[in-house]
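Dropping the structure in here first, questions after.
All protein chains but one are shown at their positions in the complex.
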Amino acid sequence: MTEKTQETHQDAEVHVVKPPIYLAIFLTLLALTALTTGISFIDLGVFNAVIALAIACFKASLVVLFFMHLHYSSRLLKLTVAAGIFTFLLLISLTMTDYISRAWGMF
Amino acid sequence: MDSQSIATTPEELDRSVLPHAHEHPAFLRHHFEDVGQQREAASFGMWVFLLTEVMFFGGLFCAYLIFRNWYHPAFVAGSNTLDIALGTTNTAVLICSSFTMAMAVYSAEIRRRGQLILFLVLTILLGSVFLGIKAVEYHQKYVEHHIPGPSFSIQDFVHPTNPKAIPLAPDMAEKTQLYFFLYFAMTGMHALHMIIGIALLFIMVARASKGAYTEGHVIPVENFGLYWHFVDIVWIFLFPLLYLISRYR
Partner (left out) sequence: MSTIVSLPDQATAKLPAKSYLNQEYGLMSWLLTGDHKRIAILYMISISFFFVIGGVLAGLIRLELLTPPSDLMATDTYNKVFSMHGIIMVFLFLVPSVPATIGNFLIPLMVGARDLAFPKINLLSWYLYVGGGIFVLSAMVLGGVDTGWTFTTPLSTHYLNTHVVTAAMGIFLAGFSSIFTGLNFIVTVHRMRCPGMTWFRLPLFVWGHYATSIIMILGTPVLAITLVLVALERTMSIGVFDPTKGGDPLLFQHLFWFYSHPAVYIMILPGMAVISEVISTFSRKRVFGYTAVAFSSVAIAVFGFLVWEHHMFIMGVSQYSALVFSLMTMLVAVPSAIKIFNWSMTLYKGSITFETPMLYAFGFIGLFTIGGLTGIFLATLGMDIHLTETYFIVAHFHFVMVGGMLMAYLAGVHFWWPKMTGRMYPEAISKTAAVITFIGFIVTFFPQFLLGYLGMPRRYAAYPADFQVLNVFSTAGASILGIGYMLPMLYLPWSLIYGQIAGNNPWQATGLEWQIQSPPLTENFVEIPIMDHEAYDYEWLANKTQHEVQTVG
């Protein structure tokens, strides 16, 4: 069993994330929560939704990358997450092709 | 051509029946080659499971997006009846619980049993606080007749008590029912995941106190951590989508 040609056993050593990183992420998340709540009380038109979602995406990325260790994980896991996001966007965007254009040419 | 590489002879059978894991730790399942493979398989399996969870919530997010675009005024009115103080507090509580969970994983990795149990218990507490606040919010909705179904009332939206709120025409006010249904479906589904998570946490505390996870077998804690953080992420999106629509009104 000397010949390890597959990618499987490369990253058997697991990266231990240290508490200071967790603490920093934790505090950033709390700050962003306060920020997103605060901004929602200011009238920015369509940008309210855009900013709220941007902050949410940023927060989620922080959680995925550091709390869930994706930053330190193998390419396979990163690809898995990308596949999930891709399919979710596929569901949303292809459904929207119908909803956006359903009324075109009717008025 | 190494044709002997695939053992076909049954004479060698007895060797396979013997425990082939004499130098391996007890938690290594028989069909894995080594701990590294088991750990990677388990963690990859968890991520794939979370993928299905993304798509499970995906259907609800898709419905939300469509109806929010169709009935924006109703969604604004519905959103503004939610208690933003409770919502923000709950977000903070959940983020704290994610932090304690991350620390629990760290404690398991550095093999400190007492610390691990402490952080798991803290996670249970924070999770329960979240569910408690959620229950208070649900109760408010019940009192206000904002739970979709036969008892649903559009009074608050046609004749708002708050002078700053814009009254809705009755047909648009009816559509707030859709908003509240999505609110209950999404937060309910999320709360269900929390309840399952807390139940699992109790089991883990019991096992951790017997030293199950501090002898190098951190996979269950790590995988549960992934699940818990995923539930947190769902909330991170639910919070702005449900609570923060045009709050400035």
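So that you can tell them apart, the chains are marked A and B in the order they are listed, and the count of residues begins at 1 in each.
Methods note: a residue touches a chain if its C-beta (ideal position, glycine included) is under 8 Å from a C-beta of that chain, and two chains touch if they have at least 3 such contacts.
Predicted, not measured: the structure shown is a model, and the values here were computed from it.
K.L.:
Of the listed residues B:Glu33, B:Asp83 or B:Glu144, which contacts the missing chain in the full complex?
P.N.:
Touching the chain that is not displayed is residue B:Glu33.
K.L.:
Suppose we count only contacts with the excluded chain; which residues of chain B make the list?
P.N.:
1-3, 5-10, 12-13, 15-16, 29-33, 37, 40-41, 44-45, 48-49, 51-60, 62-63, 66-67, 70-71, 148-150, 174-175, 177-178, 181-182, 185
K.L.:
Considering the entire assembly, which residues of chain A contact the chain that has been omitted?
P.N.:
Within chain A, the residues touching the omitted chain are 1, 3-6, 8, 76, 83-84, 87, 90-91, 94-95, 97-105.
Just so we're on the same page, only the chains that are shown with their structure count from here on.
K.L.:
Please report how many Å separate the Cα centroid of chain A from that of chain B, as a whole number.
P.N.:
Centres of chain A and chain B (C-alpha means) sit 15 Å apart.
K.L.:
Quick check: in the complex, which residue numbers of chain A touch chain B?
P.N.:
Touching chain B from chain A are residues 1, 8-9, 11-12, 14, 16-19, 22-23, 25-26, 29-30, 33-34, 36-37, 40-43, 48-49, 52-53, 55-56, 59-60, 63-64, 66-68, 73-74, 76-77, 80-81, 83-85, 87-88, 91-92, 95-96, 99.
K.L.:
Can you tell me which positions in chain B touch chain A when the two form their complex?
P.N.:
Spelled out, the residues of chain B in touch with chain A are 33-37, 39-40, 43-44, 47-48, 50-51, 54-55, 58-59, 61-62, 65-66, 69, 84, 88, 91-92, 95-96, 98-99, 101-103, 106, 109-110, 225-226, 229-230, 232-233, 236-237, 239-241, 243-248.
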